[in-house]
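So the structure is just underneath, and the comments pick up after that.
A single protein chain has been removed from this complex, and every other one stays in its place.
Moving on to subunit A:
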Amino acid sequence: MGLLSDPSISTQSKLVDGLARHVRKVCYALYVAGVAWFFCLALPEFNHGTYLSENALSPGLVYPEIRIDANRLAIQLLEELQRERKDHLSTTPHAWIAAKMNEFGLETHTHNYTLRYPFGGGKEYHGKNIYGILRAPRIASTEGIVFAAPYRAASSVHTDISASVPLLLAFADFARRKNYWAKDLIFLVTEQEQLGMQAWLEAYHDGDRDLDVSKAYLRPGNLPARAGSLQAALNIEVQDLEIDHVDVRIEGLNGKLPNLDMFNLVQRIMAREGIASGYKQAPRKKRRHSQSAFEQNLRQMLTMLASQSSGVPNGNHGLFHRYRIDALTIAANRRATHATLKGSPGSAAVPLLKAIEGIARSLNNLLERFHQSFFFYVIVNNDRYISIGDYMPALVALVACAFVKAYLTWSTLPALNAELETAAGLVRTQELNQELELEQEQEQKMQFEADSDTDKFELPYGSVLIYLTATLLIGFLCNVLPLQQYFLEIPMGAAPLTTSVLSFLSLIGFILPFVVVLPPGGLELLHVAFLLIYGCALIVIGLLNFALGFFAAVLTVPLVISLETKEENSRSTLRNSIRLVTLVMNPMMVIYVIVLAMTFYQFPELPLQKIMLRAATAAMDASAYGLIDSVIYGNWLYFVICTIFLPLWIICWTLALSKRRDYADYLDFDESPSTTPQPKVKTN
């Protein structure tokens, strides 16, 4: 056994000994420090003002040249589109859009895609995107910028954003007359919300490759024309030509964000055109000023992290991030009343058109992709941000609890060995020296060291490894099973299918510690392994999606700190409450509780029974959507929950139960871990 990994070699100092006795206090202090640091970030002393670091953007150096005639064109197009919408209640007027793009001189193409919906016996959906390319007049088509507008049919349940397409076309008509474009401009109209965008992006980047599409659920097809590598994208969602404010949406797939420079660029240009714009911008009358700056900042931070944590993009822009294309959505909201109308209605959209022109010209100036500013940040206010360097310490402090506890638990293992051996009657040379407890302990240790050469107690590495593998296998099955052909053939909806598979596997995890009892020392070793895996998993998740990692850490670290496997000092009430909390921390339960809270918040008028029922169906739907998102869009929330959180929960549950064999059992135990019974997981 190696010098470093051998717990029987006592390398303990008095400091470690002292700390080991107060491991919980140390960990709770770290936890409180991490959370306090996070709260401090809302203070103006801890965050920074935004600035543009990319020189090439040069925002606002050009006078906008777009004039009121573009606005008139937008109004005229909107009227035409409204007439078209009467004939296309649940479909997109592709012909009209393509005809308009052709009329404006764009290189117009259509893109067809197919979705093979895997659940419920399998269905096929077809969709069609329209896009027009404006080729840069004096340079090769090596780079492009996308201006996208989603189209929603009249029958859609979502907010009507039919003004986006006319606005996009009006801008396209303006842009076509200009000679200064150094990148191709793509004007894209997608349908079916994010599905259309995802299909278009996949077709753009992988459509010409010979990939095996027989197993893919989304068949994106190929595009007839491209415009080089895409540098940036702007998604436009406009409710009406008369706008009140612009909400800038940035959260993308898996919590990715566009470069901070892009957000700052949009903010700066919007401000120049006098449009009220910002991150999570509220309507004018709802903006509260009574809150303190700290409270506002904290609320903003938490809402941003909350929307990031699910990993679901809050606009079509979010899908671009996967291809390293910086993108955001400008969602222009309708003006509520017409009484406050300042300008004539014929020029209402001119500021927005000017802003789009300004953003387009700045993006056109880009020499390379956005790279100067931050990709990981939290917006505190429209002009203040927290960079990754400032917010990571909060998560690191939380995760440090796990590692500190792991080390201190590891350092107590030799003493544990001694105890075990004493209990098993292997060490009989103990003298009766009852002067001082400390002295006794030291002597005991010394004796142990003297004896350890002759009959050494081996920690059951093998059985713990097998146990870990079994739990990970359960997690793996969660990912794989719902998509197996024989399950998909069952005529069952996606939600019940996913939920039943997940519940079944969770149940196996629940039973596992009752069936499989680890040999002596196994629980302690499992505890150390659990803490290490848990810490690594959290820090990795936190690096990729800070919001998810941080929330998971805040939620679970207290439980992990209070977990204890030692038997002698267990108070039964504490023990049972820990067991109860662990049960509630089951990923399935957590999802249900979150959905329940949201349902309660949304429908406070319903009776509790109905809310709980409704939340149950919603939670089932949520797990199914998670699975669908992961297979179609590449969202890894489902994967993380199944592969990381569920196995960790099973281990956690094992530790909370602390099922041990009787001493009598392991007196006969011949110290070889291979006799551990195999975990029974092959039930399916």
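Methods note: contacts are C-beta pairs under 8 Å (C-beta built on N, C-alpha and C of every residue); 3 or more make two chains touch, one makes a residue touch a chain; residues count from 1.
What we mean here is this: contacts and distances are computed from a predicted model.
Only one of "GPN-loop GTPase 3", "Acyl-coenzyme A thioesterase THEM4", "GPI-anchor transamidase" or "DNA-directed RNA polymerases I and III subunit RPAC1" fits the UniProt record of the hidden chain, and that name is "GPI-anchor transamidase". Checked against the hidden chain, the listed residues A:26, A:73 or A:136 yield one contact partner: A:136.
In the complete complex, the residue from A:364, A:556 or A:586 that touches the missing chain is A:364. Residue A:62 is the one among A:36, A:62, A:336 or A:388 that touches the chain missing from this view. Along subunit A, the points of touch with the absent chain fall at residues 55-56, 58, 61-63, 136-139, 178-182, 361, 364-365, 367.
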